[in-house]
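One structure follows; several queries about it will come next.
Note that this complex is displayed minus one protein chain, with the remaining chains in position.
By written order: A, B and C. Residues from 1 in each chain.
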């Protein structure tokens, strides 16, 4: 039994309380991605595709890009920018995209292909407050900051105020 | 039918949402008190007792001093300081009592006597968030500031941040 | 692109798949002119006043995720005004150097409608009125060249700002009178404790040139004018606690109090105006008033059950919209096919089509704690 599911299930009630429940462990941004970190990871090591055959201008996608279940968010943790006036890969008006990001490796169910996702926070305004989404797979403690989602990744921005998080496809990865 | 009652009744559910409901018209401090304002008031004009016979060191009271129904709060509007680490007539630790107050005239059900109540806000910390209590009888628009509860009465304090409200008995009043 | 530096470091020894990376660093912008059914939800964040918000929402949208167009912050129960001639919005807000303590700074922040970014600020005397959100704390006059901000310390005054050059000009006292109502030219009106109104003419430098007072024309105790007036074509329509409507013509050099009429018709006994934001107007000049039945002393801020629509020319009620949930505040979009929006008692925003009177949808999950005021976008 997955306790987290229970927790999140309860929060689907669209009440203020439900919303509050979704926040408690926020875990800002930053997730574990085996291919990038390398080393002995608990998630499968995903060497990046070198073959031109895999090349496509962009992955075909389907599903609700503002649902926490969407494939790109396999390692996201924060308010989805698509619910905040941005989109899954752009920031809402008046925010600043963090130049320092964390990386996930997510499988696109449409093509079964793994893609490298850069999770860039949008910064400089207070919490968006919508569509809080958290997945802790691959998260590690804060002494391993590149894979720790208890960090606020609004670093290198004019303001460290955290607003929401994007999920930007930056490459394809090949399974072992 | 009293729409406000309906509104407040719903808010008695002890949910975050319920709590939020109780806030919408907060109406900081300041209420109408006929005896003090004088003039043609819609509430009964209550000349203040001049007789020594009415003198008592303090009124006898009964009831829950942290309930919005408590007699002293007939003209209060805000978070009850008794739920915030203060009491009905003292401020919570680390706050500052506003030197500028508004006045109500409330009937004590124990002795049937009317008393003059000074509502002093406690200031300098963010919203206490507990026991929001509002009664609009005698409230008038903000151009009549001494009787307007849409004002923040944290005036003349080091910080205007509003935390909670007290209800201090400062005298007895006689009915007409 | 600064943001790529860290990525480059990470991937220095790692090859990428050969797909085209999506562009990074994209920041959305909004149109300079907003669609007519966008609204601005003013969230006072009553339990967290240092974290107030203005949320731009598409009131036509049935998609809870995409109806949210953007937001900007406003601190410590800010007040708000939109320009018509410029894509600008104005917010007066208060900051303390240590959150709720320390040195106070009041500013008028100018927000750009396309970028939802602060493009300038004017530091004000730290006197702005700390009150519940209301529509006559900030106004623009003189073809939107001057901004006026109401102060309350409890002494009352108005700060005058050259909003074109974004400089503070001075402070005009308004003893015994509150708020700012726009008059023609460089002038404003305030409403006074004694039941009169004050008008103030400003000179070229934004200083007080002359003032005038009307006679006492209302009873501030027994049937006070609500300060939450509806303005149509330069006339302010003040509902009273007991359901009268008092027009004050502000188009001339002096104020002219018009004839009072009643909001109530036959069978309307007991209905009164009430709520936090009680009035609204649409592009056709109709006036909307939030009404509740069974009024009593103290019910003037109770949630309303219906919205009554009046034609100020004929002084007749022309429509009556029953609300699916009682509401504490109403607002209107500013187009010819307006939506009525209402903050309901669950602190969600309900949308009604004015033409049909029908409930359309509830805008919940927009990140608002206490959506006190609703503004149709200009």
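Here is the rule we go by: contacts are C-beta pairs under 8 Å (C-beta built on N, C-alpha and C of every residue); 3 or more make two chains touch, one makes a residue touch a chain.
Remember, it's a predicted structure, so these values are computed and weren't measured experimentally.
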* To do: Counting contacts across the entire complex, name the shown chains the missing chain touches.
  => A, B, C
* To do: Could you tell me which of C:73, C:240 or C:279 touches the chain that is not displayed?
  => C:73
* Out of C:95, C:168 or C:296, which touches the unshown chain? -> C:95
* Residue-wise, where is subunit B in contact with the chain that is not depicted? -> 14, 16, 19, 35-36, 38, 48-52, 54-59, 64, 66, 80, 82-87, 89-101, 103, 115-116, 118, 120, 122, 125-131, 146, 156, 168-174
* Which residues does subunit A use to touch the chain missing from this display? -> 1-4, 6-7, 10, 17, 19-21, 23-28, 37, 39-43, 100, 124-127, 129, 135-145, 150-152, 154-155, 158-162
* Asked: Which subunit C residues would touch the chain omitted from the figure, given the whole complex?
  -> 45, 47-51, 73, 75, 93, 95, 97-101, 105, 107, 109, 118, 121, 367, 369
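The criterion applied here is as follows: only the chains that are shown with their structure count from here on.
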* Using CA atom averages as chain centres, what separation in Å is found between subunit B and subunit C? -> 28
* To do: Pull out every residue in subunit A that's touching 2 or more other chains.
  => 16
* To do: Quick one: which residues in subunit C touch 2 or more of the other chains?
  => 369
